[in-house]
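Questions regarding the structure given below will be posed in turn.
Every protein chain except one is present and positioned as in the full complex.
A and B are the chain letters, set down in written order, and residue numbers restart from 1 in every chain.
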Amino acid sequence: MSERTNNLLELRNIYAGYSGSIRKMNHVLQDLSLSIKNNECVGLIGESGSGKTTLANIITGFLQPISGQILFQDNSIEKLALKKRAKQLSYNIQMVFQDPYSSFNPRKTIGYQLMEPLVIQKRFAEEEIEAKAYESLEQVGLAPDYFLRYPHQLSGGQLQRAALGCSLIMTPRLLIADEPVSSLDVSVQAQVLDLIQDLREKLEFSCLFISHDLAVIYHLCDTVAVLDQGSIVEYGPVEKVFENPQNDYTKQLIFSMGY
Amino acid sequence: MKLLKRDKNNEVILAPTLKRAYYRASLMNKGAKLQFKIGIILLAIPLFLFLINLVYRPYDITTMNMAERFQAPGLRHWFGTDNYGRDVFVRVLSGLPLTVLISIGINLIGCLVGLIIGALSGYFGGSIDYWGNRLSDALLSIPVILMGMLFVATFGDGIWQVIVALGIMFIPSYMRVIRSGFLEYRQRNFVKRLQLLGASSNRIIWLHLFPLIRIRLLSAIALGFANAILAESSLSFLGLGVPPTQITWGGMLKDAQGFIFQAPWSAIAPGLMIVTIVLGCFFISNGLKHLTEKGSLQ
Partner (left out) sequence: MNKLELTNQANPEYTLKVEHLKVVSTQGAELVRDVSLAIKPGEIVGLVGESGSGKSITTMAIVGILPDGISIAKGKILFQGQDITRISADERCGINGNKLGIIYQDASQALNPLMRIGKQIDEVLKIHTDLSLSERQDRVLGTMRAVNLPDVKNLAKRYPHELSGGQRQRVLIAMAIINNPQLLIADEPTTALDVTVTAQILDLIKIINESKQISVLYISHDFSTVNKLCDRVFVLYAGIPVEIGSVKQVIENPQHPYTELLLESIPTKEKRGQKLLRMKGRTQDPRGPALNCQFADRCPKAFGRCRQELPPMYQVTPGHTAACFLLNNKGE
């Protein structure tokens, strides 16, 4: 235990990209290193095309990096395929997506989709699963009668909360939130942000919060990483970065937000 | 309250089926509903005549009666008689079960194989998709008639030869429908979410994605049924496949062309049967298609 670092996740010198049709490879991430400590909320900010979503895909395993190392609790995981990785990490990395409507199968009830992770895991008895699903529904602030509703009967904010429930029912150590509030209204956004904060206090998980909105990052995160053209140009505690940005791009971002 | 019902695979099923069916029906708009109804009525006509024919069968299908050649439709012979004095009504309807069975067989082969190839290539993409598509391109490049002739020349006349030959030809159309459905839905975030949960591909494909394209598939099956009847009839018309001892509508049309001016009814009766069923299937397929468009909620 003693030689273990406090890092939950560590990315070392990641290169990643998609194979383009004409050129050989489009590098989206270049020499990217990032670490997320236990119970830390890291905000990742950058403009569209800076590689935010690619980074999320690298961590979750939807995309294999070209080179570099990914350590989860000091175990190297970059070579594992998606399904193996999920199993090996005992489902400790979960994700919430930007569009809550496409996060649910339109033909299955919310309850079914809440219970499904536990059914797949085969760790609990039937009654336990059901109880846990109701518990998680309550945790994210939805009434029990949403259990039997279909996704189209819920609003965007309610769906996003249900999606949080779906991801957190597995009690993951790391939650990747890919712009979870950017498609929501102001008051609904506030509600979801409040909920994420509550759940973080209650369940104690680390969070990689991806956003293009500085205000949201400042509100929620402990640490901020600024991504520009595939590499991290600024990294540090939120207050420090916001008060004294070093990088020109960060300065520009913070200035245009009026902070 | 007991919420957890389980199906054969020990998977949890939740949604009350009846409620869901009602919800889907309510999604069908008026035009689609009308088309669906017209289709059902058109299909009911031959079925109704067939049921009548089961109890009321005054003439044998093969016994010739030279005294009553080329009788026009009337009370004695509802659809008239042919060149051997055989009753056309009885003959046409005795051809119905065979035609329907052949059609079902063709679609069963096409649908099952198409479903598997389409689902795999749509869901996994990559090289599976590439080779699936090449297979379907290859099949599409062979004319149906040629394939029928090939099979008959190799394996001889017979109903099974026709079913297998046409069944293979029907694979690409099913594959396309299913592949496009899978392609559309596998991009959705819920699939990503399930993959992160370690759900097996089997589970995602058959428990999540397949139900989403089920109605689309039903619509394709209705269309495929009509096409199969047309394809089988044209093969029989050319004298390929089904042996002449079996009565098929295509075969009857072929026989009737020799005396079409003396007894047009012997061509019109099987022709009308084909048209009614094909039209009925088209209408049903169209109605279902509308349902899919409305039903594929975001």
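Everything below uses one rule, namely that a residue touches a chain if its C-beta (ideal position, glycine included) is under 8 Å from a C-beta of that chain, and two chains touch if they have at least 3 such contacts.
Please read these numbers as outputs of a predicted model, since none were measured by experiment.
Just so you know, the chain we are not showing touches A across the whole complex.
When the omitted chain is restored, the residue from A:148, A:190, A:203 or A:233 that touches it is A:190. Which of A:17, A:65, A:157 or A:230 touches the hidden chain is settled by the complete complex: it is A:157. Interface note for the absent chain: among A:77, A:176 or A:214, the touching residue is A:214. Although one chain is hidden here, its contacts on subunit A can still be listed: residues 47-48, 141, 155-158, 185-191, 193-194, 197, 212-216, 218-220, 242, 252-253, 256-259.
Going forward, only the chains that are shown with their structure count from here on.
On the side of subunit B, the complex with subunit A involves touching residues 3-4, 11-12, 14-15, 20, 23, 188-190, 192-200, 203, 208, 211-212, 296-298. The residues of subunit A lying in touch with subunit B in their complex are 60, 62, 82-83, 86-87, 91, 93-95, 97, 99, 101-109, 111-113, 115-117, 119-121, 126, 129-130, 147-148, 150-152, 163, 166-167, 170.
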